[in-house]
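The block underneath contains the structure these notes are about, expressed in C-alpha coordinates.
What you see is the complex with one protein chain gone and the rest in place.
And then chain A:
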Amino acid sequence: MSTLVHISNLTKYFPVNKGMFSKEVSQVKAVDGLSFDIRQGETLGLVGESGCGKSTTGRLILRLLEPTAGKVEFAGKNVFEASASEMRALRKDMQIIFQDPYASLNPRMSVGDIIAEPIRLYKLAHGPEVQKKVEHLLSCVGLAAYHARRYPHEFSGGQRQRVGIARALALNPKLIICDEPVSALDVSIQSQVLNLLKDLQQEFGLTYLFIAHGLNAVKHVSNRIGVMYLGKMVELAGDEELYSNPLHPYSKALLSAVPIPDPRAKKERIILNGDVPSPVNPPQGCRFHTRCYCAQDICNHHEPIFKRIKPGHWVACHLVESEIE
(Lines give C-alpha, C1' and ligand atoms only; values in the text may rest on other atoms or scores of the structure.)
Protein backbone atom coordinates (compact mmCIF):
# COMPACT_ATOMS: atom_id res chain seq x y z
CA MET A 1 0.00 0.00 0.00
CA SER A 2 1.35 3.39 -0.88
CA THR A 3 1.54 6.25 1.57
CA LEU A 4 -1.15 8.91 1.20
CA VAL A 5 -0.21 11.20 4.07
CA HIS A 6 3.23 11.46 5.56
CA ILE A 7 3.41 13.28 8.87
CA SER A 8 6.75 14.12 10.41
CA ASN A 9 7.56 15.88 13.65
CA LEU A 10 4.14 17.55 13.74
CA THR A 11 4.03 19.99 16.65
CA LYS A 12 1.43 22.43 17.91
CA TYR A 13 1.87 24.61 20.97
CA PHE A 14 -1.02 26.83 21.97
CA PRO A 15 0.13 30.02 23.68
CA VAL A 16 -1.34 30.83 27.06
CA ASN A 17 -1.77 34.59 27.31
CA LYS A 18 -2.28 36.54 30.44
CA GLY A 19 -2.47 40.10 31.60
CA MET A 20 -3.31 43.40 30.00
CA PHE A 21 -0.87 43.14 27.13
CA SER A 22 -1.59 39.46 26.45
CA LYS A 23 1.92 38.42 27.37
CA GLU A 24 2.65 34.84 26.52
CA VAL A 25 3.25 33.14 29.87
CA SER A 26 3.38 29.51 28.85
CA GLN A 27 2.42 27.04 26.17
CA VAL A 28 0.03 24.14 26.01
CA LYS A 29 1.94 21.40 24.22
CA ALA A 30 -1.08 19.85 22.53
CA VAL A 31 0.84 17.91 19.89
CA ASP A 32 4.55 17.42 20.39
CA GLY A 33 6.59 15.86 17.63
CA LEU A 34 4.25 13.39 16.00
CA SER A 35 5.40 11.24 13.08
CA PHE A 36 3.39 8.61 11.25
CA ASP A 37 2.07 7.66 7.85
CA ILE A 38 -1.46 7.13 6.64
CA ARG A 39 -1.60 4.59 3.85
CA GLN A 40 -3.82 4.75 0.83
CA GLY A 41 -7.15 3.03 1.46
CA GLU A 42 -6.61 2.14 5.11
CA THR A 43 -8.36 3.21 8.28
CA LEU A 44 -5.91 4.44 10.84
CA GLY A 45 -7.42 4.61 14.30
CA LEU A 46 -6.08 7.24 16.68
CA VAL A 47 -6.95 6.72 20.33
CA GLY A 48 -6.09 8.45 23.55
CA GLU A 49 -7.59 10.18 26.54
CA SER A 50 -9.31 13.57 26.35
CA GLY A 51 -6.79 16.31 25.82
CA CYS A 52 -4.04 14.12 24.41
CA GLY A 53 -4.03 16.06 21.15
CA LYS A 54 -5.80 13.70 18.80
CA SER A 55 -8.39 16.20 17.54
CA THR A 56 -5.67 18.83 17.20
CA THR A 57 -3.73 16.37 15.04
CA GLY A 58 -6.75 15.91 12.78
CA ARG A 59 -7.21 19.64 12.39
CA LEU A 60 -3.52 20.21 11.74
CA ILE A 61 -3.55 17.70 8.90
CA LEU A 62 -6.39 19.66 7.27
CA ARG A 63 -4.60 22.89 8.14
CA LEU A 64 -7.61 24.17 10.03
CA LEU A 65 -4.90 25.09 12.54
CA GLU A 66 -1.42 26.33 11.75
CA PRO A 67 1.34 24.14 13.21
CA THR A 68 4.20 25.26 15.40
CA ALA A 69 6.58 22.96 13.57
CA GLY A 70 6.59 19.87 11.42
CA LYS A 71 5.40 18.73 8.06
CA VAL A 72 2.31 17.09 6.62
CA GLU A 73 2.74 15.74 3.13
CA PHE A 74 -0.45 14.87 1.33
CA ALA A 75 0.28 12.83 -1.79
CA GLY A 76 3.79 14.25 -1.77
CA LYS A 77 2.74 17.87 -1.30
CA ASN A 78 3.56 19.79 1.88
CA VAL A 79 0.23 21.06 3.15
CA PHE A 80 1.72 23.82 5.28
CA GLU A 81 3.62 25.39 2.41
CA ALA A 82 0.66 25.42 0.02
CA SER A 83 -0.49 28.83 -1.22
CA ALA A 84 -4.12 29.88 -0.88
CA SER A 85 -5.06 28.49 -4.29
CA GLU A 86 -3.07 25.28 -3.80
CA MET A 87 -4.76 24.90 -0.44
CA ARG A 88 -8.13 25.23 -2.10
CA ALA A 89 -7.24 22.38 -4.42
CA LEU A 90 -5.93 20.29 -1.52
CA ARG A 91 -9.06 20.84 0.58
CA LYS A 92 -11.04 19.09 -2.11
CA ASP A 93 -9.14 15.89 -1.37
CA MET A 94 -9.35 15.93 2.40
CA GLN A 95 -12.48 16.38 4.43
CA ILE A 96 -13.54 16.07 8.03
CA ILE A 97 -16.50 14.68 9.94
CA PHE A 98 -16.96 16.36 13.27
CA GLN A 99 -17.67 14.98 16.68
CA ASP A 100 -20.76 16.94 17.59
CA PRO A 101 -23.47 16.70 14.94
CA TYR A 102 -25.45 19.35 16.79
CA ALA A 103 -22.71 21.96 16.34
CA SER A 104 -21.29 21.03 12.97
CA LEU A 105 -24.29 21.99 10.82
CA ASN A 106 -25.22 25.63 10.25
CA PRO A 107 -28.72 25.94 11.78
CA ARG A 108 -29.73 28.62 9.25
CA MET A 109 -29.14 26.49 6.18
CA SER A 110 -31.34 23.70 4.89
CA VAL A 111 -29.74 20.28 4.62
CA GLY A 112 -29.85 20.56 0.85
CA ASP A 113 -27.90 23.82 0.96
CA ILE A 114 -25.39 22.41 3.43
CA ILE A 115 -24.57 19.50 1.15
CA ALA A 116 -24.73 21.60 -2.02
CA GLU A 117 -22.36 24.24 -0.65
CA PRO A 118 -19.06 22.46 -1.36
CA ILE A 119 -20.39 21.40 -4.78
CA ARG A 120 -21.18 25.01 -5.64
CA LEU A 121 -17.93 26.34 -4.18
CA TYR A 122 -15.87 24.02 -6.36
CA LYS A 123 -18.28 24.32 -9.29
CA LEU A 124 -18.53 20.55 -9.55
CA ALA A 125 -22.03 20.85 -10.97
CA HIS A 126 -24.38 23.51 -12.26
CA GLY A 127 -28.09 24.24 -12.11
CA PRO A 128 -30.34 21.21 -11.69
CA GLU A 129 -27.31 18.90 -11.60
CA VAL A 130 -26.50 20.19 -8.12
CA GLN A 131 -29.89 19.01 -6.91
CA LYS A 132 -29.29 15.62 -8.47
CA LYS A 133 -25.92 15.27 -6.79
CA VAL A 134 -27.37 16.26 -3.42
CA GLU A 135 -30.10 13.66 -3.78
CA HIS A 136 -27.54 11.03 -4.71
CA LEU A 137 -25.39 11.90 -1.69
CA LEU A 138 -28.40 11.77 0.60
CA SER A 139 -29.28 8.32 -0.64
CA CYS A 140 -25.64 7.24 -0.17
CA VAL A 141 -25.86 8.03 3.53
CA GLY A 142 -29.31 6.52 3.96
CA LEU A 143 -31.43 9.66 3.89
CA ALA A 144 -34.26 10.48 1.47
CA ALA A 145 -34.39 13.21 -1.15
CA TYR A 146 -37.12 15.13 0.62
CA HIS A 147 -34.82 15.58 3.61
CA ALA A 148 -32.93 18.19 1.60
CA ARG A 149 -35.60 20.80 2.31
CA ARG A 150 -35.44 20.34 6.05
CA TYR A 151 -33.29 22.16 8.54
CA PRO A 152 -30.76 20.51 10.90
CA HIS A 153 -32.90 20.99 14.01
CA GLU A 154 -35.55 18.73 12.51
CA PHE A 155 -33.21 15.73 12.60
CA SER A 156 -31.99 13.32 15.24
CA GLY A 157 -28.32 13.11 16.16
CA GLY A 158 -27.68 10.08 13.98
CA GLN A 159 -29.38 11.66 10.98
CA ARG A 160 -27.42 14.85 11.46
CA GLN A 161 -24.21 12.88 11.50
CA ARG A 162 -25.30 11.33 8.19
CA VAL A 163 -25.74 14.84 6.81
CA GLY A 164 -22.22 15.68 8.01
CA ILE A 165 -20.92 12.59 6.25
CA ALA A 166 -22.77 13.50 3.04
CA ARG A 167 -21.19 16.97 3.15
CA ALA A 168 -17.74 15.45 3.57
CA LEU A 169 -18.40 13.11 0.64
CA ALA A 170 -19.66 15.87 -1.65
CA LEU A 171 -16.20 16.78 -2.92
CA ASN A 172 -15.22 13.18 -3.55
CA PRO A 173 -12.25 13.37 -1.19
CA LYS A 174 -9.43 10.84 -0.85
CA LEU A 175 -8.97 11.27 2.88
CA ILE A 176 -11.65 11.82 5.52
CA ILE A 177 -10.71 12.66 9.05
CA CYS A 178 -13.36 11.25 11.36
CA ASP A 179 -13.05 13.24 14.57
CA GLU A 180 -14.88 11.05 17.08
CA PRO A 181 -17.82 10.75 14.70
CA VAL A 182 -19.86 8.47 16.95
CA SER A 183 -19.01 9.53 20.49
CA ALA A 184 -21.96 11.96 20.65
CA LEU A 185 -24.45 9.32 19.47
CA ASP A 186 -26.50 6.64 21.18
CA VAL A 187 -24.89 3.22 21.26
CA SER A 188 -27.57 1.79 18.95
CA ILE A 189 -26.91 4.54 16.40
CA GLN A 190 -23.13 4.27 16.75
CA SER A 191 -22.96 0.91 15.01
CA GLN A 192 -25.23 2.16 12.20
CA VAL A 193 -22.94 5.08 11.52
CA LEU A 194 -19.81 2.93 11.80
CA ASN A 195 -21.23 0.45 9.31
CA LEU A 196 -22.19 3.30 7.01
CA LEU A 197 -18.62 4.63 7.16
CA LYS A 198 -17.30 1.16 6.36
CA ASP A 199 -19.63 0.76 3.38
CA LEU A 200 -18.73 4.18 2.04
CA GLN A 201 -15.03 3.39 2.33
CA GLN A 202 -15.50 0.38 0.06
CA GLU A 203 -17.72 2.23 -2.36
CA PHE A 204 -15.59 5.36 -2.75
CA GLY A 205 -12.13 3.97 -1.94
CA LEU A 206 -11.69 6.33 0.99
CA THR A 207 -8.86 6.58 3.46
CA TYR A 208 -9.86 7.34 7.04
CA LEU A 209 -8.06 8.78 9.99
CA PHE A 210 -10.42 7.65 12.69
CA ILE A 211 -10.08 9.53 15.96
CA ALA A 212 -11.69 8.08 19.09
CA HIS A 213 -11.12 8.12 22.80
CA GLY A 214 -11.91 4.48 23.43
CA LEU A 215 -10.66 1.35 21.75
CA ASN A 216 -14.11 -0.22 21.24
CA ALA A 217 -15.24 2.04 18.42
CA VAL A 218 -11.87 1.92 16.71
CA LYS A 219 -11.71 -1.86 16.84
CA HIS A 220 -14.49 -2.32 14.31
CA VAL A 221 -13.18 -0.04 11.66
CA SER A 222 -9.41 0.27 11.85
CA ASN A 223 -6.65 -1.54 10.03
CA ARG A 224 -3.96 0.03 12.18
CA ILE A 225 -4.20 1.80 15.49
CA GLY A 226 -2.08 4.56 16.96
CA VAL A 227 -2.19 5.24 20.69
CA MET A 228 -1.53 8.79 21.82
CA TYR A 229 -0.61 10.09 25.23
CA LEU A 230 -0.03 13.76 26.06
CA GLY A 231 0.71 14.92 22.55
CA LYS A 232 2.96 11.99 21.65
CA MET A 233 2.33 8.72 19.95
CA VAL A 234 3.30 5.86 22.26
CA GLU A 235 2.42 2.88 20.12
CA LEU A 236 1.43 2.21 16.55
CA ALA A 237 0.58 -1.24 15.29
CA GLY A 238 -1.77 -3.26 13.15
CA ASP A 239 -5.25 -3.85 14.51
CA GLU A 240 -4.75 -7.54 15.42
CA GLU A 241 -1.21 -6.98 16.63
CA LEU A 242 -2.19 -4.23 19.05
CA TYR A 243 -5.06 -6.22 20.48
CA SER A 244 -3.14 -9.45 20.90
CA ASN A 245 0.26 -8.06 21.74
CA PRO A 246 0.20 -4.55 23.19
CA LEU A 247 3.69 -3.54 24.24
CA HIS A 248 3.43 -0.09 25.77
CA PRO A 249 2.15 -0.10 29.37
CA TYR A 250 -0.39 2.59 28.47
CA SER A 251 -1.81 0.54 25.60
CA LYS A 252 -2.06 -2.44 27.94
CA ALA A 253 -3.97 -0.37 30.46
CA LEU A 254 -6.30 0.96 27.75
CA LEU A 255 -6.97 -2.54 26.45
CA SER A 256 -7.68 -3.90 29.88
CA ALA A 257 -10.38 -1.26 30.20
CA VAL A 258 -12.33 -2.59 27.22
CA PRO A 259 -15.21 -4.58 28.67
CA ILE A 260 -15.55 -8.21 27.61
CA PRO A 261 -19.16 -9.31 27.07
CA ASP A 262 -18.70 -12.46 29.14
CA PRO A 263 -19.44 -12.34 32.86
CA ARG A 264 -17.32 -15.40 33.62
CA ALA A 265 -14.26 -14.18 31.78
CA LYS A 266 -11.40 -13.63 34.18
CA LYS A 267 -9.34 -10.68 33.34
CA GLU A 268 -6.72 -8.61 34.92
CA ARG A 269 -7.58 -4.98 35.00
CA ILE A 270 -4.79 -2.49 35.06
CA ILE A 271 -6.00 0.58 36.89
CA LEU A 272 -3.97 3.68 36.27
CA ASN A 273 -3.56 6.05 39.17
CA GLY A 274 -3.88 9.79 39.00
CA ASP A 275 -4.81 12.07 36.16
CA VAL A 276 -3.18 13.00 32.90
CA PRO A 277 -0.50 15.59 33.75
CA SER A 278 -1.03 19.07 32.40
CA PRO A 279 0.17 19.50 28.81
CA VAL A 280 1.41 22.96 29.85
CA ASN A 281 4.13 21.30 31.85
CA PRO A 282 4.55 17.70 30.73
CA PRO A 283 6.75 15.39 32.86
CA GLN A 284 10.44 15.08 32.12
CA GLY A 285 11.67 11.89 30.53
CA CYS A 286 8.94 9.53 29.45
CA ARG A 287 5.66 11.42 29.66
CA PHE A 288 3.87 8.43 31.03
CA HIS A 289 6.25 7.66 33.90
CA THR A 290 4.15 9.47 36.51
CA ARG A 291 1.34 6.95 36.04
CA CYS A 292 3.24 3.97 34.75
CA TYR A 293 3.03 0.81 36.85
CA CYS A 294 6.41 -0.45 35.73
CA ALA A 295 8.42 2.76 35.54
CA GLN A 296 12.17 2.52 36.07
CA ASP A 297 14.76 5.08 36.93
CA ILE A 298 15.65 5.68 33.31
CA CYS A 299 12.04 6.68 32.53
CA ASN A 300 12.29 9.74 34.77
CA HIS A 301 15.22 11.21 32.91
CA HIS A 302 15.33 10.06 29.34
CA GLU A 303 12.59 10.38 26.80
CA PRO A 304 12.14 7.11 24.93
CA ILE A 305 12.32 7.27 21.15
CA PHE A 306 9.52 6.00 18.96
CA LYS A 307 11.16 2.95 17.43
CA ARG A 308 10.24 -0.07 15.37
CA ILE A 309 10.14 -3.26 17.39
CA LYS A 310 9.09 -5.50 14.57
CA PRO A 311 7.65 -4.90 11.09
CA GLY A 312 4.65 -2.61 11.40
CA HIS A 313 4.89 -2.19 15.16
CA TRP A 314 6.34 0.95 16.70
CA VAL A 315 6.59 1.67 20.41
CA ALA A 316 8.05 4.47 22.51
CA CYS A 317 9.11 2.78 25.74
CA HIS A 318 12.46 2.05 27.35
CA LEU A 319 11.30 -1.25 28.76
CA VAL A 320 10.06 -2.79 25.55
CA GLU A 321 13.50 -2.86 24.00
CA SER A 322 14.94 -4.94 26.81
CA GLU A 323 12.00 -7.28 26.64
CA ILE A 324 12.65 -8.06 23.01
CA GLU A 325 16.40 -8.31 23.06
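Side notes on the structure shown:
The criterion applied here is as follows: a contact is a pair of C-beta atoms (placed from the backbone, for glycine too) under 8 Å apart; a residue touches a chain by one contact, two chains touch by 3 or more; residues count from 1.
To be clear about the criterion, contacts and distances are computed from a predicted model.
This figure omits one chain of the complex; the name its UniProt record holds, of "Ubiquinol-cytochrome c reductase iron-sulfur subunit", "GntR family transcriptional regulator", "Oligopeptide transport system permease protein" or "Cell division protein FtsW, lipid II flippase", is "Oligopeptide transport system permease protein".
Of the listed positions A:His6, A:Arg39 or A:Lys92, the one in contact with the omitted chain in the full complex is A:Lys92. Looking at A:Val25, A:Leu64 or A:Ile305, the residue that reaches the missing chain in the full complex is A:Leu64. Considering the full assembly, A:Asp100 is the residue among A:Asp37, A:Glu73 or A:Asp100 that touches the omitted chain. Contact with the chain not shown here comes from a single listed residue; of A:Asn9, A:Asn78, A:Ser139 or A:Asn216, that residue is A:Ser139.
Residues of chain A that touch the chain left out of view are 59, 62, 64, 88, 91-92, 95-96, 98-100, 103-108, 110, 117-118, 121-122, 139, 141-144, 146, 149, 151, 153, 164, 167, 170-171, 192, 196, 199.
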